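One structure, pasted below without further comment.
Partial view: only certain chains, each at its native spot in the assembly.
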Amino acid sequence: MFLADVVGTVVSPVQIRALDGRKLLILRPVKPDGTPTAKTRIAVDTVQAGVGDRVLVLDEGNGGRQILGDPKAPVKTLVVGVVDYVESAQGLAYDHRKRGKKP
Amino acid sequence: MFLADVVGTVVSPVQIRALDGRKLLILRPVKPDGTPTAKTRIAVDTVQAGVGDRVLVLDEGNGGRQILGDPKAPVKTLVVGVVDYVESAQGLAYDHRKRGKKP
């Protein structure tokens, strides 16, 4: 699994049926402190995440079968959590709860 | 999954049977804004994509079994969608619908 920021969405009308009705998010993988670490990639949302959220991304196992409940979904990159906070040896590296609380 | 531009095709007469009759596309992975991000790779087409299309590429799961309907197809890199448009926090990053509409 890895951390990422949601930076956009993709709309693809001509596509395989397993993706119909799924929200496709563009993700930018980040380090615990928010520095981007890799190329953007596309994942299926499972937790109602949106642009601006920091999320926990699963990129392994049999996500399609196990999480989407669809044994035919050939997808394993899934957004599986919205991150609340990240703690490192130096203290809090990210705190979602501070968002929107600026005066 | 990732975004890519279709840049060519491969013809291979001496090959395994599971690939017979499949259209093999050369893909150049791109960022949402179209910048190339990785080495070209080869995928099986499933949505009648062609050279010049921006496509949604699946590179995980059991594509061969699940999408090609062939439990023996040992392939998982598949073109599964032709992208219509891409939205980021900054607005539209790609719009397929503008192609071919130039005066």
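By letter and in written order, the chains are A and B; residue numbering begins at 1 in each of them.
The rule is short, and it goes like this: contacts are C-beta pairs under 8 Å (C-beta built on N, C-alpha and C of every residue); 3 or more make two chains touch, one makes a residue touch a chain.
Note that the coordinates shown come from a computational prediction; the quantities given were computed from them, not determined experimentally.
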item: Full complex stoichiometry in copies [only 2 chains shown in place]; value: 5
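The working rule: only the chains that are shown with their structure count from here on.
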item: Parts of subunit A lying in touch with subunit B, wherever the complex brings them together; value: 7-16, 18-19, 24, 26, 39-43, 51-52, 59, 62, 64, 72-77
item: Subunit B residues touching subunit A - in the complex, by the definition given at the top; value: 1-3, 29, 31-32, 37-38, 46-48, 56, 58, 60-63, 66-67, 76, 78, 80-89, 93
